[in-house]
Structures are given as C-alpha cells and as structure tokens.
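The complex is shown incomplete by one protein chain, all other protein chains being positioned as in the whole.
In order of appearance the chains are A, B and C, and numbering begins at 1 in each one.
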Amino acid sequence: AEDKKTLAFVVNGASDFWKAAEAGVKKAQEELPNYNLVLKYPEQSSAAIQIRLMDDLVASGVAGIMVSAVDPKTESDALNRIGKEVALATTDSDAPQTSRIAYIGSSNTDAGKQAGELVLKALPEGGKCMGFVGLLGADNAKERIQGVKDVIKGSKVELVDVRGDDIDFTRAKRNVEDTLTANPDINCMIGFYSYNTPKIYEALKEAGQLGKIKVIGFDEDPTTLGGVREGTIVGTVVQQPYEWGYQGMKYLAAYLEGDKSWIPENKLLIVPTKIIDKSNVDAFEAELKKRQGK
Amino acid sequence: MGEPNQPFLELNAISKTYPGVVALNDVSLAVGRGEIVGLIGENGAGKSTLMKVLGGVIAPTSGTIKVDGREHAGLTVNDAIKSGIAFVHQELNLFDNLDVAGNVFIGREPLYGGPLKLLDRKKLHRQVQPLLDKLGVDFASDTLVADLSLAQRQLLEIAKALSLDARLVIMDEPTSSLTLSETERLLGVMNDLRADGVSIIFISHRLNEVKFCADRVVVLRDGRMVGGLDRTEARPEAMIRLMIGRDLKSLYIPPQAPPGAPALEIMDFRTTAFPNHPVSLTLRRGEILGLAGLVGAGRTELARAVFGIDRRLGGDLKIDGQAVGIGTPRDAIDRGLFLVPEDRKQSGLHLDFSLTENISLPDLVRYAPGMLISGAAEGKNAEAQKRRLNIKAFDVATVAGTLSGGNQQKIVLAKWLSMKPSIIIFDEPTRGIDVGAKSEIYQLMRNLADAGVAVLMISSDMEEVIGVSDRMAVMHEGAISGFLERDRFSEHNVLQLAVGKRLDREGHLN
Amino acid sequence: MLKKDLGLLILILVVGTVVALLNPRFVSQINVANTANLIGLFGLFAIGQGFVIITGGIDLSVGSIFALLGVIFIDMIGLWGVPWPVAFLLTILGGVMLGGLHAFLVTRMKMQPFVVTLCGLLIYRGLARWYTGDGTAGFEFGQSFPALEWLTMGRSPIPYWLPESWGGPGFFPMPNSFIAFIIVALIMGVVLHRSVYGRYLFAVGKNEEAARYSGINTRKVIAAAYLISGLLAGISTVYFAMYTRSISPASHGNFYELYAIAAAVLGGCSLRGGEGSVLGIVLGAVLLQVLQNLVNLLGIESSLNFAVMGGVILIGVIADQQLVKYRTRKANERKRALGHGALSPVAQQEK
Partner (left out) sequence: MLKKDLGLLILILVVGTVVALLNPRFVSQINVANTANLIGLFGLFAIGQGFVIITGGIDLSVGSIFALLGVIFIDMIGLWGVPWPVAFLLTILGGVMLGGLHAFLVTRMKMQPFVVTLCGLLIYRGLARWYTGDGTAGFEFGQSFPALEWLTMGRSPIPYWLPESWGGPGFFPMPNSFIAFIIVALIMGVVLHRSVYGRYLFAVGKNEEAARYSGINTRKVIAAAYLISGLLAGISTVYFAMYTRSISPASHGNFYELYAIAAAVLGGCSLRGGEGSVLGIVLGAVLLQVLQNLVNLLGIESSLNFAVMGGVILIGVIADQQLVKYRTRKANERKRALGHGALSPVAQQEK
C-alpha cells in the first residue's frame, strides 16, 4: 500500500458545495484501488494559502492534483510551477494560461446564461433584478454575472446592481433586507453563490414577499431546492461537482497511466450545468441524496 | 560660565497656576555654589511644583529662571540636564525592564560606532560601579530593577542623579523610603558634593535630616515663600512654626491605659522572601507596637502575608486568642484586621476614583442594600470622614490623584476608619507626609489604640518609631532580632538590633 | 461618562439625518425595524466584550464561539431533536463554560487575555470546521420552530402615537432581538453602574493591586467578566444561528469580535481598562449598524462597506476627543472663575 500513488482534489475553500465533489471522489476511489484519493481544503479562501497547500502536497509526494483555484490569475505562476512537478488539472474555475493538462468543470458563463434564461422566462413583462454574491471580484462571480447580462441584454429586464457580502451570511441576509427597503421596485432577485439564494428566501419569507418577487438561484442548497419545489423559487442552475470529482480523478489516473486521449483539443472538458425547476426538482434531489449516501 | 560669586541658580518671581489652583505664587529663590538649601513645607505647598519648573518638566506661568548666569525662557528637560541640573523625582521614575546601569545612564548612554549609536555596555557598567560604591548599595550594576525593593529603587534614583556630574542636584524627598543608615550615607555623599562645589536643594519632611545637612532652610506655604532660616536657626520647632504657623505637641502621646489582652498573635510566620526565618510576634489591644529595621528587613513582606496578600509558607495566626486562617485580604478585613500599605499610589488608592469611591471600596456592601450602591449613603460617610480627618479637597467627588501626598494618605486611612478596625497595621504611615499631617496621624493612631484597637506600625523613620511606639520590635533579614520596651528606646539600640545584634536576657545588647 | 455618550449620540444623529435626507427610506418603519434587529444581534455580545475590556482584557474569540456553538445548536435542534429550550440553555451553558475556561487561563494561569482568546479564536473555529467536515450546518427545508423563531426573529407590535399629519398612531413591529438586547442592556447597565460588582469591575480594571488591598477578590471579579461575556456570546449564538438559519463554520462570525471591540471602544471603553459605560456600548453598536445600513441604502459599492465604517469611526473618535478637550477647557475656565479646584487634565495627557 506504501507505493500507492496519491491524487489530491484541492478545493477553493470550505463549503457544502464540495461535499458532492467529495462523493464523486469517493466513487472514483472505489474504482481506482491502486490510488489513494484525497480531498483537501485550504484553511482560508486565500490564494497564498492554497498555493502553500499545493506546495506542501507536492513536497509530500502526490502524483496528481486537481484544483479549484481560489484566484486563477493570482496562482497561474504557482500552477505552472506545480504543473511541472505533478499532473495538474483545474476545475471549477480555469487557469487557461498555465501548464495544466485540462479543465474539467462547468462553464460559469454558460451557467450564468442559463440563469438569464430563467429570468427572462419568469419576467416576460420585464422587470428589475438585484443580484447577490459573496465575492464580487471572484472570477466565477464575474462570469456568472456576465452570463446573465449577456442574455438579458436587449430585453426589458434590467440587472440593477449586485451586492457583495464577503461570504458573511449575516451580511448576505441583511443585503436582501436592505434591498427590499432601498429598491421597492425590484421584482427579481438572483443569488449567485450557493448560500445567497437561501438567504434571499429567508429574508423574503420574513418580509412576507415570498412569491411576489421572482427568485433565481445557483447551486443546490436544500432551501433552494425546497423553494423550487414549493414554487417560490423559479429555478436554480446547478453544476455537477460530483462529476468533476468522479471524472476528474478517473481522468487524472488515466493520464498518469499514459492515456491522453480524453483531452479535447481546447483542453476544456465542460461538464454541463443543468436548470432545475419545478418539473425536475424531485428527481434531482433523489439523485443527490443517493450520491451523498443519505 | 557665570561669575563664581554669583549664585548658581536664581528663580525670579515664579508663578504656576493650574486651572483653578495657584500652586506657586511669586516665588523667588537663589542657590549659591556649594550650598545645600533645605526646602520644606506642608503637603501641597508647592515644593515639587517648584522643582519641576526648575527641572524643565513643567513650564511656569510666569517668572524667570537664571542658571549659571544664563536666563532661560522656556526651560526643557534637556536644557536643565545640559545646564547641570540633576533631579531625584519624588515619584520614582525607573524602568523595570532595564538593569541598574541602564537606568542610571538612561538618555546618556556611552556610545560607539559613530552614527550607528551603539551602546557601549562595558563602559556603561564601568561608569556605574563607583557611584554604587559611593552610596554603598547592596545590589550589582546588572540587577534588573524589577528585582529591587522600594528603598533600593530610591537609592538607584539618587545614583542616577549623582551620575550626571551635576552642578545642582534637586532631591525631592529622596529619603522617604530610607532607613537611618542609608540616610546617613546619603548625607555623607551630600557633604562630599558640597565640598566639590555642587549645590543641592534638599526637600524632606524629616526635619532632623534637614537640620543636619542644610546650610539654609527656606519654607513654602500655600505656594508662597514664607521665610528662610540659616543654619543656626534651623531647629525643628522653628521650621514647624514657619511651615504650619503654630507649634506642635511632642511626638509621643502616652496611652490612657495599659495594654490589654493579646489581639494578634503571629506564630512562626514564614514569608517567601525569607522562608527560613520564622517570625513570632504578639500585639496587644491598646498598644502601638513599632516595627523597625533596615531596608529590606522583611517588614513589608510580613505585613503582606499577615493581611493575606501573599501566601505564607508556614505559621499560624491568632486573633483574640482564636486561631484564624487568613488566605485573602477579604478574610483579614472581615476580621477587622486592616493594612495601610506602604506604596500609596500603587496599592493604597485608586488615583482615578473620587474620594467617595475610594473610601467606600473595602466596605462597599454596607452602602449597597439590596446589591445596589446607594450613592447618598457612601457620599455621607465620605463627607464625615473628610471632616473628621480634615482632608483638604474641594468636595468628596474630587479625584484622589489630584490631591497632595498627605491628603492622599488620609484617604487611605479614611477607607479603614469608616469601618470598625480591631487590628490595624500601618506600613510607613507617614511616608512623604508633612509634619502637621504627621502629628494628626499620630494622634489618630493613639486614639485608635485608646479605643482598644491594636496598632502595628512599620516605620523606617527612626524619629517616628522611637517617638510614637509604646513598644518596639526590630527585624533583621526576615527575623526579629529583639524587642525593646519604651525605657530602652534609643537610636543606638535600634540600630544594633537592626544590623542583627541580639539582646541578652536582661535586655542589654551584647 | 455621560459627556462621551452624548458625543456619540450626536454623531449618530448627524449621520442618521444626512442619510435620511439622501434616502428617506432610511427612516421607514421596515428599515428601522431591520436595523434594530441587527443592532440587537450585534449589541448583545458587544456588552460582554465591554465588560471584559473594562477589566483591561479583550475577548477575540467571540466570532469563533458563534461558529462552534452555532453548529452544535443547529444540529441539536435540527438533527438530534433536542427540544429547543434545552438546546438554548445548553448553548448558553457552553458559552459560560468557554468564558470560564478563558477566565481560568487569565486569572489562574496568569496568561495574557489577548493570547488566551487569540488561541480560542483559532481553536474553536478549527473545531467547528472539523465537526462539520468543513460543510454547512443548517436545517432541512421547511423545518420550523415557531416559538424559537418568534423569540429570536419575531416582532412585537409596540404602539406609538404620532400626529395625524405624520401618519397617525400605529404599531411599530419591534424585533424581539432588539427587545432582548434592551433588556440585557438595562440589566447590565444596572450591574455595571449601580451594583457592587460593577464598582469592583472598575476598581480592578483601574488598579488591580489597590483593589486587592481593599479586599476585593480580583480574580473572581475578572473571571465574572469573562463568564458574562461567555454567557452573552452563548445567547448571541442562538440569535445569529436563527438569523442565518445555516452556518458555514469557516466564515460564520468571522471578524465579529472586531465589531464588538469597535462598538465598545467607540462607546468609551478604554483598552487600558477601567473605563466604559453600557449606554456607550449600546450607542456604539447602533452606530456600527447604521453605518452598514447606509452603505446599502445609499447604494455605495459593497467593497467600500468597511472603508466607510473605518472612516466614520476614525472621524468620530477624533471629533469626540476634540470635544472632550474643549469641554474640559471650558469647565476649567468656569471653575476657575468660581475659584474652585480644577478638573484633572490627566485623562487627556494619557497616551
């Protein structure tokens, strides 16, 4: 067992979101008995700390790393360095100008576009939207916002502003409350990070506005799914981190064994994002539960 | 350089007003070369203020200062140092985290390395040693100041002033913590300085010292210069009359009744400073027992252990014949055993608290029926104490830190007198206190004793222990070297015991 | 004391008026109620922080306590089916125990409060993250605890009377968190300013040694401050948990200790100990939340949130200092005219 190669899945920070990826990694582990698969969290969502985590992993002898970079631009140098030592793939947010083998994940822009479609469908008459996000400056946030903007351009729907909360749940909820006060004419809200949608849901519920304002979300927080089922949330765009973890680990192992055929021309292996609305929410939730072994 | 026959220092019409207080009012003073001027006055008379003006620490409101023939408009600390003025502050100004040598030469370290300004440690210690030898201190130049006792620190302050090679040394109560032997050595050093042409301004509330060393005495009262006495006139009675405007009774007030039953029995007490020297002592009701000894003899340590501040290493206590366990000051206080600590500012008072808040602190529960403090009750008591002890303050809401030393000491006393003392330990009760207030405090101690309270008075002031006590115990290196009855009180006997000589059975020194 | 608080009150009123002029919704019922709710949440533990600061200590661990106790609380009622009053009490007990631990290390082991609570900050958050496996603890969808929710997030109608031209009388939906905060503030105000313990606290904070010589059990007094801080942190934990309804322990409560310290310091507590008032802390908490609120209401970029907060605190403290200086000078002049003793300028001379 000593000479088992180790593959690491390095995430960008602590979040429930990665639980699904972990399940995928676990599933891959069952199928890759000759590898030792681990999932690693940096103790803070900070580029420097993530780099150090990867450096330490390299020092401790891992063979491959799949990473969701906190800030790909910041880390491109480090990723290049690490890419020289071990097999390196990116996920979640890509770092195209590095020596990574491939990107295995969703396209945030595409996800944003899907959310934009949900918005258009929900507001055929047009309207005003407010967005909520954790880190306004983060790439995934910017791409999702851009995706939404791309789709609603030219329609009667307007994205008035996006409020950031620095991943502080209290502030996230308060941003929604304050929006209700400051912009009473808002009739749609978009939660760009997984926890934003539940906070929108709760704040609207407490203000008695649930159902009056259209809510569009990302990711599959239980409250988000519950709201979708209930009909108070229009829909949510989910990624498939399970697939990232599962496919990513399998492909990395294949790569280490010399198989490079899976790498597409543009090195982007896009795992499509899905729209979950009232029609498919139950099926999705059932599958999710099965995967998480609940 | 001024003319040699011209006075070294001339203060002309100095006034200093603090908002609402006239601390100095048109004071003029000249000090000649090689002259020792004694400066005396009641607490709050303005002595320290005058000296602070001279040291450049505070700026006078009006008046001029001429040092060595040169007039200074705005004298700063550095100007003063450069003009050869050295200052032994009344409040100690030392750095616990530096060693003795570092403290002596702070601000004037010998340097090397040119612009790098590196410390020359060797030279530093070399320069300090002769000064320490001159004062005959018992600590080395590399001792950390945190490890020195109050008295040792005071000696260090003096060494600091001497190191300046000053032409004028201001000593603001340099002896307030010193016992006789150190004081005598200091007086010797002062004589040497005078012979070298150095001028000295010597402030003290111990009038015998002033009489002994001063060429001339000047007296301040309420911020005004009220007179001067030359060497021949400077007898204590004369000084007192000028200071407070009346005569004082003699120090000793005989008790109204012979002492009663033992109130406090200390049996084989051992403290952390001297774990191998057990102390036994019996204090009777109605008596004032003086506890004398040299600096560091362990008297304060003993008092702290009895009062429950420090943990004792062994020994028992009996109060009124009952064995008691005192683990904390609260235990002591609840049994009517009180301590007036030696270091008023650090231990005795809350300088930022008002008179009222200070006075009610040890017995706060009494003014708090139902857990909430009744401001009226504590205020009333504070008013009563203020009147009884004649505390000079605008009102009981005045902040303690703004009062003069003597009045601060009275607040400490008021804290305890507003409770029911049964046994009371005074550690240096009159440190830094003027003669007038002193005699009030002695009267107070006697009244307490006459009312049946047992009084233990720790004092380094020879005049005071001999004058006030009914009986005396003398400590040496943590142990009691002997007891003296009043008829055997003498400086000689006390000193012999203090340096460790013992008494024979008949009570004679051998 | 009152003077300092007055300065702060004026600052709040000035800021409030300006914001209300720029966006009248600032004084709308709903916004006032929302802000009051957050004042309640953040004010509760700021009072505990104030007590610790008065002893000359500091409590950096509060935010991490919210994370650790919060995830356990949510699991207790959400997952394990512990009745909420029991879970509430256990959470408070947890807070008290952590406070007791700090107290032990500070008073018995003679460790610096900064070090003790810094270690607490690191350890508690680490434990919380380890406990949830770095996930989020939250309720199932639709799980609800009506009584607990009413207690923490509910509103109680408070009648008010206004002239008809201003909208007439009505009921203000006062958040229960704010009511809880006010009750706690009143109790703690009495404790601090009227009770024996409060006096002891100031005495110990100002001069521990002299307090000991006066027979005060200084250890107990200091320990009690940490216990109170732990207790209030425990209560706050539940309020925050019910507000966010889910807790990601890596970020929940991050930096909240700084809010509390800032509120206390703004409110006149000195980090050197021995100074402070409950009214001041309350006003400090109010100011901080008003500042957060105004960023959203005026549509200031979210990124400037903290900068606005820092800027106003700085200006507030400087203005307050100048005010105090001016008042002391005036007061002295008046006293001198009457020939009385002066106020001490010591307070200003201190660094």
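Just so we're on the same page, a contact is a pair of C-beta atoms (placed from the backbone, for glycine too) under 8 Å apart; a residue touches a chain by one contact, two chains touch by 3 or more.
Computed from a predicted model, the values in this text were never measured in an experiment.
K.L.:
Going by the touch rule at the top, give the shown chains the omitted chain contacts.
P.N.:
Among the chains that are shown, those touched by the missing chain are A, B, C.
K.L.:
Looking at the whole complex, which of B:102, B:259, B:308 or B:432 touches the chain that is not displayed?
P.N.:
B:102
K.L.:
With respect to the chain omitted from the figure, which of B:62, B:256 or B:272 is a touching residue?
P.N.:
With B:62, B:256 or B:272 as choices, the missing chain is touched by B:272.
K.L.:
Mind pulling the chain C residues that touch the left-out chain?
P.N.:
56, 106-107, 109-112, 114-116, 118-123, 125-127, 129-130, 133-134, 208, 222, 250, 258, 261-262, 265, 270-271, 301-311, 313-314, 317-318, 321, 348, 350-351
K.L.:
What is the set of chain A residues that contact the non-displayed chain in the whole complex?
P.N.:
14, 38, 40-48, 51-53, 55-61, 70-71, 73-78, 97, 135-139, 142, 164, 166
K.L.:
What does the interface between chain B and the hidden chain look like in terms of residue numbers?
P.N.:
Output for chain B: 55, 57, 77-78, 81, 87, 89, 93-98, 102, 106-107, 109, 111, 116-119, 138, 144, 146-147, 149, 272-273, 275-276, 296.
Criterion: only the chains that are shown with their structure count from here on.
K.L.:
Taking each chain's centre as the average of its Cα atoms, which chain lies closest to the overall Cα centroid?
P.N.:
If we average C-alpha coordinates per chain, C lands closest to the whole-structure average.
K.L.:
On a CA-centroid basis, which chain has its centre farthest from chain B's?
P.N.:
A
K.L.:
Give, as an integer number of Å, the spacing between the C-alpha centres of chain C and chain B.
P.N.:
45
K.L.:
Give, as an integer number of Å, the spacing between the C-alpha centres of chain C and chain A.
P.N.:
35
K.L.:
In chain C, what residues contact two or more other chains?
P.N.:
Touching at least two other chains: none.
K.L.:
Note the residues in chain A that touch 2 or more other chains, in rising order.
P.N.:
none
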